[in-house]
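Quick notes on the structure that follows.
Note that this complex is displayed minus one protein chain, with the remaining chains in position.
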Amino acid sequence: MTTLQTPTAGLDVATIRDDFPILSRTVREGRPLVYLDSGATSQRPRQVLDAERLFLETHNAAVHRGAHQLAEEATDDYEAARSKIAVFTGAEPEELVFTKNATEAINLVAYAMSNSSIRTGLGAESERFAVGPGDEIVVTELEHHANLVPWQELCRRTGATLRWYSVTEDGRIDLDSLELSERTKVVAFAHQSNVLGSLAPVEELVRRAQAVGALTVLDACQSVPHMPVNLTELGVDFAAFSGHKMLGPSGVGVLYGRTELLDAMPPFITGGSMIEMVRMEGSTYAPPPQRFEAGVPMTSQAVGLGAAVDYLSAIGMDAVFAHERELTRVALDTLREVEGVRIIGPDSLEQRGGAVSFVVDGVHAHDVGQVLDDRGIAVRVGHHCAWPLHRRFGIAATVRASFHVYTTVEEVAQLADGVRAAREFFGVA
Amino acid sequence: MTTLQTPTAGLDVATIRDDFPILSRTVREGRPLVYLDSGATSQRPRQVLDAERLFLETHNAAVHRGAHQLAEEATDDYEAARSKIAVFTGAEPEELVFTKNATEAINLVAYAMSNSSIRTGLGAESERFAVGPGDEIVVTELEHHANLVPWQELCRRTGATLRWYSVTEDGRIDLDSLELSERTKVVAFAHQSNVLGSLAPVEELVRRAQAVGALTVLDACQSVPHMPVNLTELGVDFAAFSGHKMLGPSGVGVLYGRTELLDAMPPFITGGSMIEMVRMEGSTYAPPPQRFEAGVPMTSQAVGLGAAVDYLSAIGMDAVFAHERELTRVALDTLREVEGVRIIGPDSLEQRGGAVSFVVDGVHAHDVGQVLDDRGIAVRVGHHCAWPLHRRFGIAATVRASFHVYTTVEEVAQLADGVRAAREFFGVA
Amino acid sequence: MQLEQMYQEIILDHYRQPHGAGLRDPFDAETHHVNPTCGDEVTLRVKLDGDGANRTVQDVSYESLGCSISQASTSVLTDLVVGKSVEEAFRILESFQEMAQSRGKIAGDEEVIGDGIAFAGVSKYPARVKCALLGWMAFKDAVARVKEEA
Partner (left out) sequence: MQLEQMYQEIILDHYRQPHGAGLRDPFDAETHHVNPTCGDEVTLRVKLDGDGANRTVQDVSYESLGCSISQASTSVLTDLVVGKSVEEAFRILESFQEMAQSRGKIAGDEEVIGDGIAFAGVSKYPARVKCALLGWMAFKDAVARVKEEA
């Protein structure tokens, strides 16, 4: 990847912050909000809010259904958003399906596979998605529940077996921990761990999966919002990400699937707008992406996500990545100096994005979080929907700080002070 | 139902219209927009747009996950919206699941049923949702594709058989056309047809379904937005509706399920926030409604839907219904006078809501729609996602006018003039 | 009034008196296409003649249920392709399709698409473009089937 270089020029964070109304509020007893929870959900700039509102006050109608002017305009706006996101992620527009979030996107693939596994009434083209007893679905131990539980359930439904790569002590996927085989049908993994910040060796995993003819599913939730990602170049078969983590609206996510695969895949959610022909006796389905977008979609949200992509593109994803890299450096450097703090995940900047998780000896993450919250610092505490990963490290909960374009170095530096205060408060300092 | 009386007092439509920015725009060559396509999607009042924006500029965070102040506030707002919608529909908050639209809500039930039908790894409580060969799923011939195709697919997945009530010449469910049996597991039907406007005999259908122990699924997409609906009083087991048809945001819908049923039902979409305990070897799930809300949800959209419910409640659903009844009367009366127009559906106000569909002898619906569009009148043309119903009437497409609180009698009256113009234009007058 | 731009006289003429309508024997392939948004349908048959580069379209016959645009454009199709070589017919089809999908940006070449240029107005209405292409896509598909079978 050429994407991980640090441009020297920094972001004009002060100007960026002016675009985010929520950042000027205070919390608790009048403390400025220090929002270090962008990994859970990011905040939205005015530009995104305005784009949605403009759409709703001017063009709103049901898309792909009506023939009146509003319906035409709404459909155009909706499809223009798809095209923008395609450019942003190096995909073709028809390779992108709008879902409600990344979780639905991953479930879409898992359900399309179990739907394929019931062979009644399907064409031969769906056979490549069928799995059954003896087949293996491979994930990793660091996955977010969204990229784990759907595969567990796929296995339950089909009799396939779930296997996984384990995680090394420094928070990397242990490539030696598992051998794929001809029975491996899917290799699903996170591009960037939402807990550890570590980046997956995508190229190597894709190579291994392709060598055995397995489909690759990339959970790009924590990469697409934070660095340049070209899905076609990565060579994965499917990818999923959410709007709300990339300055866009909630209620919209994206499934990427290579054209050839979406073409062959049976539908997941069925209903209006995804059909070709409906009779009481049976139905046939539209080509992708429509086949996978049943019902009136998240129209204004797609438009908002298009605006978010414009916003991020204007800044430049290289610059976004470089900015977060600097924040990560500051977080690691300052936290490392606090006694009793243990970083969970890579303690370097190598192959790493900006999520910094840690534990504090003698103070539970919830209690650390409470002290930080009292100082206006919003972090996430718990297992961050990666419970097995936490178990792997023998811990119940971590504190996680995560960033976006609006995060300042000063904010990150407050973190270590807050942790020190927590240690004092709980008498372990 | 006591809900269908016409209060004498009308709505202050002029004041209401001021709340809807889009209604003041013009279309085509400067013509005022006459939006008669609310059955496809309604427009949003400023109050809904403002509520969403306020949330996003002040409280936005991932709900049910964080412990910081923003997360608390966001969770409170999200759950407060659920409570409002519960009051609005006569349900308990925990009986309501947020989905992306009604289509997902219906699919949720259909997939939970096929997931139950694969008995591996499930508790005994899910057995009541299991179906297989010999079992019957019953729908009606007037269903929207959203309440038909998911059941066809459930049958494909499980080997159950789809059966249906046919539709009478005047657009009612023909109760004599089918006998339920002990093998009937589901009876799914639309509260109000989105094409015909006819209201289903809910009480009788529920009685019949209960008599054979079948679950009832009410497609309330066209009722909840337009009349007072008390789901508990109706006695149905499940119901589905969409935010965007009731002045609320797109990207949010609701599944209602009786507590006892949601408690026993296995999940559909799986991932974060819907779990109880996750291990690599397997997971257990949270109680409803969380069990059915995987991933970061449509937070601001739920808040917007709460605001829409406030808006509708302030007007009063009796008044909304009465208003639309008057509009329907005007539509029927004026269209009836146009030569060559045939109303598809009840030509009276009895057991009927406000969707008026018709064909014009010698002029295709698309062409009628185009002439209307040229005059600024936005209607829906086609089969309105109810293709089998159109086939039943031997037609490919109808023109449909549909209304909401902002629709005026004058707008509706323009419809008939537009149809006359279409007949002239195409030389059939 | 923009209506007249869309429904040019040529279109209305073809609509009222469609050329080549009805299903005829003999034929080499038959296709059935629908417009999923409005339910419009066309059943279309082609009869080819000769082979290789000399292959020509001997007959196109059809039965359709649809709006004026879809009916008129199928009528225009038969005028344009019957008697032409398959290669030439496909050139016309491409040209017509390009214009129809151009959002009013391409006027169309009357030399190539004849009465087809009347549909330039339709191309400004994205929801109607599918209507204008319904018969054409059925024709394309039918010819492909003949080729497949050969």
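Each chain carries a letter (A, B and C) given by its place in the written order, and its residues are counted from 1.
Please note the rule applied: contacts are C-beta pairs under 8 Å (C-beta built on N, C-alpha and C of every residue); 3 or more make two chains touch, one makes a residue touch a chain.
These numbers come from a predicted model, not from an experiment.
Asker: Name every shown chain in contact with the chain that has been left out of the document.
Answerer: A, B
Asker: Using the definition of touch stated at the top, determine which of A:V338, A:V381, A:A401 or A:L415 touches the missing chain.
Answerer: A:V381
Asker: Tell me which of B:T41, B:N60, B:T75 or B:N115 is the one touching the absent chain.
Answerer: Checking the options B:T41, B:N60, B:T75 or B:N115, the one contacting the hidden chain is B:T75.
Asker: Of the residues listed, B:L11, B:V27, B:A67 or B:V412, which one is in contact with the missing chain?
Answerer: B:A67
Asker: Out of B:L247, B:I275 or B:L335, which is the one that touches the chain we can't see?
Answerer: Considering the complete complex, B:I275 is the one touching the chain left out.
Asker: Under the stated touch rule, tell me which residues of chain A contact the chain that is not displayed.
Answerer: 28-29, 364-367, 370-371, 374, 381-383, 387, 390, 396-397, 425-427
Asker: Contacts of chain B with the missing chain: which residues?
Answerer: Spelled out for chain B, the touching residues are 64-67, 71-72, 75-76, 275-277, 286.
We take it that only the chains that are shown with their structure count from here on.
Asker: Which chains, if any, touch chain A and chain B both?
Answerer: The shared contacts of chain A and chain B, listed by label, come to C.
Asker: Using each chain's Cα centroid, which is most distant from the centroid of chain C?
Answerer: A
Asker: Please work out the Cα centroid separation of chain A and chain B, and write it as a whole number of Å.
Answerer: 31
Asker: Give, as an integer number of Å, the spacing between the C-alpha centres of chain C and chain B.
Answerer: A distance of 38 Å separates the two centres.
Asker: Would you mind listing the residues of chain A that make contact with two or more other chains?
Answerer: 65-67, 71, 275, 277
Asker: Specify, in ascending order, the residues of chain C that touch 2 or more different other chains.
Answerer: Residue numbers touching two or more other chains: 37, 125, 128.
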